[in-house]
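First, the structure itself, so that you have it in front of you.
Heads up, one of the protein chains got dropped from this complex, but the rest are sitting where they should.
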Amino acid sequence: MDTSMRRASVQMADIDAHTYRDWLASGRATVWVPVGALEQHGPHLPMGTDAILSRRVATAAAEATGGLVAQPLAYGYKSQQKSGGGNHLPGTISLDASTIIGLTRDLVVSLLRQGARHVVLVNGHYENYQFLYEGIDLALRELGLGPGAESSVLLLSYWDYVSAQTLEAVYPDGFPGWDIEHGGVLETSLMLHLEPHLVELGRAVDHPPARLPRFDRLPVLPSRTPASGCLSAPTGSDADKGRLLFEQVTADLADDVATELGLRL
Amino acid sequence: MDTSMRRASVQMADIDAHTYRDWLASGRATVWVPVGALEQHGPHLPMGTDAILSRRVATAAAEATGGLVAQPLAYGYKSQQKSGGGNHLPGTISLDASTIIGLTRDLVVSLLRQGARHVVLVNGHYENYQFLYEGIDLALRELGLGPGAESSVLLLSYWDYVSAQTLEAVYPDGFPGWDIEHGGVLETSLMLHLEPHLVELGRAVDHPPARLPRFDRLPVLPSRTPASGCLSAPTGSDADKGRLLFEQVTADLADDVATELGLRL
Amino acid sequence: MDTSMRRASVQMADIDAHTYRDWLASGRATVWVPVGALEQHGPHLPMGTDAILSRRVATAAAEATGGLVAQPLAYGYKSQQKSGGGNHLPGTISLDASTIIGLTRDLVVSLLRQGARHVVLVNGHYENYQFLYEGIDLALRELGLGPGAESSVLLLSYWDYVSAQTLEAVYPDGFPGWDIEHGGVLETSLMLHLEPHLVELGRAVDHPPARLPRFDRLPVLPSRTPASGCLSAPTGSDADKGRLLFEQVTADLADDVATELGLRL
Amino acid sequence: MDTSMRRASVQMADIDAHTYRDWLASGRATVWVPVGALEQHGPHLPMGTDAILSRRVATAAAEATGGLVAQPLAYGYKSQQKSGGGNHLPGTISLDASTIIGLTRDLVVSLLRQGARHVVLVNGHYENYQFLYEGIDLALRELGLGPGAESSVLLLSYWDYVSAQTLEAVYPDGFPGWDIEHGGVLETSLMLHLEPHLVELGRAVDHPPARLPRFDRLPVLPSRTPASGCLSAPTGSDADKGRLLFEQVTADLADDVATELGLRL
Amino acid sequence: MDTSMRRASVQMADIDAHTYRDWLASGRATVWVPVGALEQHGPHLPMGTDAILSRRVATAAAEATGGLVAQPLAYGYKSQQKSGGGNHLPGTISLDASTIIGLTRDLVVSLLRQGARHVVLVNGHYENYQFLYEGIDLALRELGLGPGAESSVLLLSYWDYVSAQTLEAVYPDGFPGWDIEHGGVLETSLMLHLEPHLVELGRAVDHPPARLPRFDRLPVLPSRTPASGCLSAPTGSDADKGRLLFEQVTADLADDVATELGLRL
Partner (left out) sequence: MDTSMRRASVQMADIDAHTYRDWLASGRATVWVPVGALEQHGPHLPMGTDAILSRRVATAAAEATGGLVAQPLAYGYKSQQKSGGGNHLPGTISLDASTIIGLTRDLVVSLLRQGARHVVLVNGHYENYQFLYEGIDLALRELGLGPGAESSVLLLSYWDYVSAQTLEAVYPDGFPGWDIEHGGVLETSLMLHLEPHLVELGRAVDHPPARLPRFDRLPVLPSRTPASGCLSAPTGSDADKGRLLFEQVTADLADDVATELGLRL
């Protein structure tokens, strides 16, 4: 962000509208939107984990690329049993599809209409992805933007930036798959690195990875979700793995987006 | 299905309502719903490929397990560049999320309310999945069904039943990943086995797999989609591979669902 | 359709997207959309009757006028007691108004946006009509098309093309009215001509026409619908009447639409 | 209505809520809801014609059967060319389907939830009918009322109560059909009988009935609607015909509804 | 309104569409839309009070400024306990937010699209305000009108035009606040002046003003609403106060709007 900005924060909520207006006028303003959920993450991680992580990733990438970070979407789509343990567990706020679609649409429309050139949504809750996509699509329709437009919106999930090398380092015994990475080693390690005071590793439960069917069944059979609420155990998590994950992901993400959007790094 | 059914068809549209009513009364009636799309699939496959394949899979599984097959949802959610080449290509009908959600909800509500015990949605278009999930969730809410209910709805994508062994046989040089299996070897081989008169292999284009970014960008950069509209080339497809895929998938799928729902095989 | 099209089918789902693209480029492309329902039609007709008939009519008219036929909307609006016997009978899938409106809107938008010049909706389920109209109206609003536009959408119910002369031939003892033509002589004769293997005339029930009030009452009094589910008996149906109906209707319909849209016949 | 009601009016808006509460407690309270439109009706009739007529009919029927009349729904669904001349003519307010459906649903829910036993919707604008039906259906779903419920909702269009004998008297030269009865002899005669000060017969235009196709075309070709905006000319209208129509219709309607709902006449 | 208008009425529903069309062509046409509710107003006032009063105010202002008055929106948003006594009392029709928003949007779009230059919504039911605002905002978005547009929509509640001087005259012992002016001195006096035959003062109940908390609680505690349904007693109402209120409010309102919109007074 321009060095003339009077405040140190890249959090959009922390700066004033006149400063923001000046920044928009640069013509290359990119706003990063973290998207999370309030969802049970087992006994050792806070319910806000998804929004905390996506916000930290987005903040690092925004700092690296001169962007600003909007307030996270703190609530997400319904937890699904095969990716988040299921919707039936207390501590999970469940938005209907129409709500998260509308929220995304309104946010993207507001940002682009006022002069942001690009918006980057950084997703931290698997279940959100398709609804964020629809929200963006409806926003572009409302704004009349199609192929060839100067503005653009990028949508990504931060774990898609974990490299094969990092994966190997984090899971020396083999990666169990993204599906069951809910409250497991990746999220726990990241939290130990970034927000250790919110992790209580002593409460973590060790158990084998959940074995889930190839179909979704609704209503869920609650017994398919481990009692901890995690789909794989956090056993083996540590802050070093978290640091490795965070640094590799944010570096690659910032680089990838900067290249795509022609931002200076 | 009961041997007393007067017609040979398992297609729900082909039987009469009085016969259907008697069948529902059995108390174990399972209705299979194929879900597809009308979407460009390159120059060698018909636009209806996704619905054709999901219908054939659902029909085989229904025949094996005594179920009936509802008319396919012939139109699907917007084609996304990273899984279907993108929404901007002629020959692709794009439903809004709200439409496909509503369609799924109404269909599931109607079927369960009238006495079907189980509904199985067989998806054949990647982009649909989350919206089908939401439609089912809304249907169960409307019906007041939660954990412990006797009725259930299963949702699955048929390719999740392709075994590792089959994959190896179909892709002897290594599997390129489901993401870019659009108009490629899997779909083409299945069509060559099931509907050869609808495939024109001579029009197929050979090209390297599409290289797509880790993010979705909207509006799309059309140049990222190969000119053929396929994300990987169908080179190497044949009817034998198609037969292998079809037989393995439908057998495993029928078996899995029958076990889950307590159906006789 | 252009003789250079490589496949014999006029079914849009059966042709490939590149061929479709070329056809659109002609600038006079007309897509026909059959609209039906899955609805009980008594003990002698299949539940898919409405979609089967509208598809056959649309196909004949498309063949005569160089058009293509989209996949039918296989599910329709709630059966109403005064036209379809009512919503409470098993075997009838009931879409909410918002669903069928959205489906129509999305389909018309997709077709016109990609280059179809005209769309013709051929309705085969009485209750759908007004919701199809609304879907079209919303599509045109989204596309910004008003009076004077080059593109257009036609909406019709195929029975509105039955001539007085045909009516007299089919109902020698007097026509009971369209309202109660549900599972009666018209639909049964058409099915006997077009899909005889799906009709089981031996199961048909003879009963006097339903006597229905001038109001709709909700919730319905189920006793007002004859036990057969038909509003008038199919007694007197035969394949010859079906052929007469089909040939006269499709000829007049094709002629009328071709004249309206300036298509070559 | 009970003779103890302190005010002479049967208009719900004119009485107080305490009186209304007492009346509901009778357990047989029937509320009549007139539904109209604000729509062009040619140069000789006011734009409010549809609501005026449905309100007068509903009021007469309510007086005869001890009911109350709610405020009319004064705005209606889009005018369609084949029944109202079209949506493009100034002086016509056009509600989207979702609006009129929601309005009907909310109104029916409120009335039944507070203790009205029956609701009768009296439609005076052809295009509304199916959307009113959907609104009622959604209301009953929300209230959990199905077949067998004590409460009910009736929906009707007042012209369906015109008898064959009356028709012959009003149209001695043959009835042109309900479709084109827009601003014609029926509506004009009724208005001359009921609200003569709002009719300016000297401005009426004589022209042959509109010749409209069997399909709806959108966007409309404006030239298909006569310049007057009427689909048939009001030539031959008079107050006597209006009185005959009004008295016959309201008598038969009140009788029919009273019989259906077990109201005292 | 132009003196050449053939009818004395300023009610849009009472004039014909051709006259209306001519009036629109003046280029300065302003349509006034009264918005009310059907809501309990205690034992002495009719349930239609809010629509009656907003219509009378709008009519007077329209007469003074050459405008026309559309049919009132006769049903309003849910009565809230702190402003209308609450939603649970019989005699109150409750529209969902989506319904009143849609109604407002459709009405404003229709009026402006056909040539009305300005629309003025005169609100008479406190709870409506924000939903009317949203309806207007959506209408302008649909029409593509933003700052700088020639057309405009004004939204106001008529009581915001009561002057301090009038307030003092009407409430010599001190004004209790707008919140609890439901069925109280303002509305009762206005009704005594304008529609005395609809007021039954002998049924009015004297009671101290309701004491309501600073929060809204849902579900409501019914006991917080006085048994009369009024939030303050009408004690002290008379027709003279009503006349004073009406004349001052309509004069100032007409003057304010005429100045804003450049209308001749």
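In this document, chain identifiers A, B, C, D and E correspond to the written order of the chains, with residue numbering beginning at 1 in each.
By definition in this document, a contact is a pair of C-beta atoms (placed from the backbone, for glycine too) under 8 Å apart; a residue touches a chain by one contact, two chains touch by 3 or more.
What you are looking at is a predicted structure, and each value in this text was computed from that prediction instead of being measured.
In the full complex, the chain left out of view touches A, E. When the full complex is taken into account, the listed residue touching the unshown chain is E:78, out of E:41, E:55 or E:78. Interface note for the absent chain: among E:146, E:172, E:208 or E:262, the touching residue is E:146. Across the interface with the omitted chain, chain E contributes residues 77-78, 80, 87-88, 96-98, 101, 120, 127, 129-131, 133-134, 136-138, 140, 145-149, 152-156, 160-161, 213-222, 256-257, 260. Along chain A, the points of touch with the absent chain fall at residues 6-7, 11-21, 24, 38-48, 51-52, 70-72, 74-75, 89-96, 98-99, 102-103, 105-107, 110-111, 114-115, 198, 200, 203, 229.
Here, only the chains that are shown with their structure count from here on.
Looking at chain C and chain D, not one chain touches each of them. Although chain B and chain C share one sequence, what matters here is the overlap of their interface residues, and that overlap exceeds half of the numbers used. As a whole-number value, the distance joining the C-alpha centres of chain A and chain E reads 47 Å. The centroid of the Cα atoms in chain D and the matching centroid in chain E are 26 Å apart. Contact of a single residue of chain D with at least two other chains is seen at positions 96, 98. A linear topology is adopted by the chain contact network, the touching chains following one after another without closure.
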